[in-house]
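Quick one: the structure is below, and I'll ask about it shortly.
For subunit A:
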Amino acid sequence: MTNSWTDIGNTDLVWIMGGNAAEAHPCGFKWVTEAKANRGARLMVVDPRFTRSAAVADHYAPIRAGSDIAFLSGVVNYLLSNDAIHHEYVRNYTNAAYIVREDFDFNEGLFSGYNEETRGYNRESWEYEMGDDGFARRDMSLRHPRCVFNLMKAHFAPYTPEMVQRVSGTPEDKFLKVCEWVASSANGEKAMTIMYALGWTQHSHGAQNIRTAAMIQLLCGNIGVPGGGVNALRGHSNVQGITDIGTLTGSLPGYLAMPTDAEPTLESHLASRHFTPLQENQTSYWQNYRKFYVSFLKSLYGDRATPENEFGYNWMPKLDTTYDALKMFDVMHKGQTTGLICQGFNPMMSIAHANKSIAALSKLKFLVSLDPIETDTVRFWENHGEYNDVDTASIQTEVFMLPVATFVEDEGSFTNSSRVVQWKWAAMAPSYDSRTDIDILADLFLRIRALYEDEGGTAPEPLMAVDWNYADPLAPTPEELLMELNGKALVDLRDAEGNITRRRGEQLASFGEMRDDGSTDGVQWIYTGVYGPGGNFAQRRENDDPSGLGVYGNWGFSWPANRRILYNRASADPSGKPWSEEKAYVYWDGSRWTGADVPDFVATSAPENGTGPFIMNPEGVSRLWARRMMAEGPFPVHYEPFESPVPNPIFPNVRGNPAARVFDGDFEVFGDAAEFPIVATTYRLVEHFHYWTKNVHMNAVIQPQFFVEMSEQLAAEKGIEPGGWVRVSSHRGSVLGKAMVTKRIKPLQIDGRTVHSVGLPLNFGPIGLTRKASPINVLTPPVADANAQTPEFKAFLVDVEPSDGPATA
Partner candidate 1 sequence: MSAEPNIPGKAVHPGNPVTVDRYSTAARINHWITALTLILLALSGMALFHPSLYFLTALFGGGELTRVIHPWLGVVLLISFSGLFLRFWRLNLWKRTDSVWLSRLRDVLTAHDENLPEVGKYNAGQKLVFWLMTVLILVLFGSGLVIWQEYFRQYVTIEQMRIGVLVHSMAAVAIICVWIVHAYAAIWVRGTISGMTRGRVTGGWAWRHHRKWLRDMVSGKSGNGK
Partner candidate 2 sequence: MFPVIPNPTTEPVQPSFGEADLLRRSASNITPPATRQTEVAKLIDVSKCIGCKACQTACLEWNDLTEEIGDNVGIYENPLDLTPDTWTLMRYTEYENEQGNLEWLIRKDGCMHCEDPGCLKACPAPGAIVQYTNGIVDFVKDNCIGCGYCVKGCPFNIPRISKVDNKAYKCTLCVDRVAVGQGPACQKACPTQAIVFGTKAEMTEYAQTRIEDLKSRGYANAGLYDPPGVDGTHVMYVLQHNDRPSLYAGLADNPRISPLVETWKGLSRYTGLTAIGAFAAIGFLHHLVSGPNEVSAEDEEAAQKLAGGGRDT
């Protein structure tokens, strides 16, 4: 989230799209109902289904799953062509005025630099035109034909309301109502918040969905202001935390990058990360990357990390490619993996193309599961008839289950969608023989290291070099770990005058104290301050709110720097005066930046300096134009899902996201519309938490069985009885469920033909107290977003037919 859960209470308009907050985030949804009840805020929902969120919305517009960019681009076009934008914000706080290189081009759905062979782009031409002064050129009058603003107008012009209706199936009047409401927030006085979740991310163009939404918010001036923002609703209580800590293979804690094969030395890694300011007086905060990186290495290798050995950079693994979950299973499927350790992970259920996942698991020598429950994955070898029809005898994978304490039996911190790190205490001791994750991992680490010590082995150095400095090496405490994330001074730190600012061994109060000479450590710079000299701020529970804007600055710790709204300098105009008196948040009081929140800015940098509010960017402004940051182009383009009921109505020659990775042989696993004409989308149910609670009696009671949601028209066409059995098939497999025939899904007219949709909840499986079901990912395609490698779970093709139900033994 750019903003926070509590900040949603400040909004005037809530737009839920690509998510179903009432269903998946019922507790956070409370802030939506507060904004509605207290401020008279309006709520609009755009979704393929009339969801639980839509049930309490003021406006609902249907959309075909997978066509969000067309819809959102239609909104961009509406705002631009009706001049319904926040002019001053767009001019000063976005790169609208920046001039793009002359060799940039966009033609027939493809940007300049495309290489069909590699399914990738040479992104050189997507950059700004540079001036002789070393800064990017811009035209503040926005008249230059190649300034971002004018390129944008031309680029989005095709997305007319008629085109949106044709591509997305949204009736024009319902679409226009959305546009009008969005436009009503483009003035600095009113604010709109956008809430999204996996309904936007789980597409082959997921990152661009969110980018388009961000562009709308920038055009409306809704970023950095109370009640605004682009707000990702994170699923698990700590999924923000696991992203922050860098569990994705391509990243390190705090969104630092994992070294690649192309970066053999620390300097080569840092070379592409200088982030020189592109305008005068810009902060370009990522210039500090080196400090954060070196502090991280110091935490990892301790005294063994020295300037001489590049702080141990050499010990870091170097990636040859991205190893996201799909890639891991592809490698496993090729028989190239010996063992898999799943920690709180149920891949048989959660990875696309489950039949391939099950085949891949069958090729492992061993599988280890660290989990409080017996997951479906650890029983992948078990034949469940219709629901998991495997040949048990032929599977030789040895499965180990290590019982882990549940979250109520373990203390530590959770980081929620608001980026707030909150401590939670153990309510009880671990049950039975279970141990905490930390204890198990510490034990494993020490045993493996001991084996290397005793027996030697290939390249033991990285393992041996790790600094394992805990009071009890077998049981590091969560407090020790949080302190380690925070970082400390390794020597007495001095300022320019030579005064000691931080004593050796003291915790750091802010990442501003980090140094690149090895005199500080800290695993995760963005968390610095959570456990500073003042103690464990994650444990703070003060719910005072002096500004009345729902800031709650002394509740837990919000990264970075306890800031509750990111880019909050943008809540004030260039002269430092709040856009809206009612929503005055961070402003210039004549001598410094002050207000309800921690300014996301150098507190003493006067407005006259012209420093932009988006301090992470070398431009100092936000990017309507993404430069080279996105794999498939600087502007979003409507690309169909890889399985689409129609050819791309706007760019008929392009199939799917041209930059998305498709594994060898996987084009063959895609189905086509002739055989599978129905659009399917998967989602969660409020009654369950992922694949866990199907093991819990009470949750099984309130939602006991897998079902397939479909329109009355589709049911009539196929002869499907409400409540009867139905078989859903994709090109990869089929599942059985109960038919939920509803008015909440309607057939849509797409490019002149009727397109049906079905909804498939994902919480059911072969194991648990709920009625048995196949993993829903039996159906889903193994293709993912070109940037984040998030699988395309939300839009694929199936067919449905009535069924007599499972064969009875």
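The candidates came about this way: all candidates are chains of the complex that A comes from, given by their letters.
Observations
Here, contacts are C-beta pairs under 8 Å (C-beta built on N, C-alpha and C of every residue); 3 or more make two chains touch, one makes a residue touch a chain; residues count from 1.
Here the structure is a predicted model, which means the values were calculated and not measured.
The candidate list 1 or 2 contains one chain touching subunit A in this complex, and it is 2. Contacts from subunit A toward candidate 2 in the complex involve residues 22-23, 26-27, 29-30, 33-34, 36-38, 40, 42, 50, 52-56, 58, 60, 686-687, 697-707, 722-724, 738-744, 769-771.
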